[in-house]
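These notes are about the structure you will find just below.
Note that this complex is displayed minus one protein chain, with the remaining chains in position.
For subunit A:
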């Protein structure tokens, strides 16, 4: 499931992962490390909600 950052609107797509943050494609949002942050604005995981 995709998740969207409440602060900046950036969307986390598990199919793409987050190359900048070292997150491989296919990683579910729930499996992201606790210290992972939004690559655009730096918001923490709890600022994301299901898209």
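Throughout what follows, a contact is a pair of C-beta atoms (placed from the backbone, for glycine too) under 8 Å apart; a residue touches a chain by one contact, two chains touch by 3 or more; residues count from 1.
Throughout what follows, contacts and distances are computed from a predicted model.
According to its UniProt record, the chain left out of view corresponds to "Flavorubredoxin" among "Zinc protease", "Heme exporter protein D", "Phosphonate C-P lyase system protein PhnH" or "Flavorubredoxin". Listed here are the subunit A residues that touch the chain not shown: 7-10, 20, 40-41.
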